[in-house]
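Up next is chain A:
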Amino acid sequence: MQTGTDNETRIVIAGFGGQGVVLAGNLLAQACVEEGKNVSMMVAYGAEMRGGTANSTVVISQGTIYSPVVVRPNIAVILNTPSLEKFEPSVTAGGLIVANQSMMNRAVKRGDLKVMMIAATEIAHGLGNVRVANSVILGALIAATSLLRLASLERAVETLMAQKKAALVALNLEALRAGFAACPS
Partner candidate 1 sequence: MSTQTAKILMKGNEVMCEAAVRAGCKFFAGYPITPQNEVPEYLSWRLPQAGGVFVQAESEIAAINMIFGAAATGFRCMTSSSSPGISLKQEGISYIAAAELPCVIANVQRGGPGLGNIRAAQSDYFQAVKGGGHGDYHLIVLAPSTLTELYALTMNAFDYADHYRNPVMILMDGILGQMVEPIVTEEYRPLFEPTEKDYILDGCKGRKPRIIKTLHLQPAEALVEVNRRLVAKYKRISSELKLCEDFQTDDARLIVSAYGITAQVSKGAVLQARSKGLKVGLIRPITLWPFPEAPFVKAAKTAEKFLVVEMSNGQMIEDVRLAEQCLRPVEFFGVGGGWYPTTDEVLDAIEKSYPA
Partner candidate 2 sequence: MTQFKRPDALYDAPTHYCPGCGHGIAQRLVGEVIDELGLRERTVATAPVGCAVLMYDYFNCDVIECPHGRSPAVATGIKRMRPDRVVFTYQGDGDLAAIGTAETIHTANRGENLTVIFVNNAIYGMTGGQMAPTTILGQTTTTTPGGRGRNREGGPIRVCELLSSLDGVCYLERVSVSSPKDVGQARKAIRKAFTNQLEEKGFSLVEVLSMCPTDWKLSPAQSVEFVETQMKKVFPLGVYKDR
């Protein structure tokens, strides 16, 4: 898909604290490193983290990135309804919202956006751990955008989670693939 006039993709990942928005941001950033793309990631930090919604932002570009700050994302990865309220208005026209349908109690209102709803929590539940819903939704994002290759994201999981239990790495890989497969093409 078209990711902005300046060849820069600006992504916001938003949800409750504890839904893994930081890890999801890190995984996207690491996948960029694997592919030699430029990337700049930031997490809303400190007191802002505890106010309800947590979010991380990722800017991806083949060229130089001049600002890690994302005000108008062209992709919003939304993990809960409050985050939809907060970020739906800011997505650029023609942009994409990938949302965890399991956690939404309303639909996207704007008509000028592409929307992909994915039952990430249910899929994660089916895999045995609802906490990997973030990886499910990342898999779906990759399938929907061809922004990065699934293999790069898989390597990112292995790189960033190297110190974790092998079972957790395997579970996240499974979640990525499940999300990738669940995306309606």
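Per the selection procedure, all candidates are chains of the complex that A comes from, given by their letters.
The rule is simple: a contact is a pair of C-beta atoms (placed from the backbone, for glycine too) under 8 Å apart; a residue touches a chain by one contact, two chains touch by 3 or more; residues count from 1.
The model shown is predicted, which means the values in this text are computed figures rather than measured ones.
Novice: Which candidate touches chain A in this complex: 1 or 2?
Specialist: 1
Novice: Note which residues of chain A are touching candidate 1 in the complex, please.
Specialist: 6, 25-26, 29-30, 32-33, 38-43, 45-48, 64-69, 71-72
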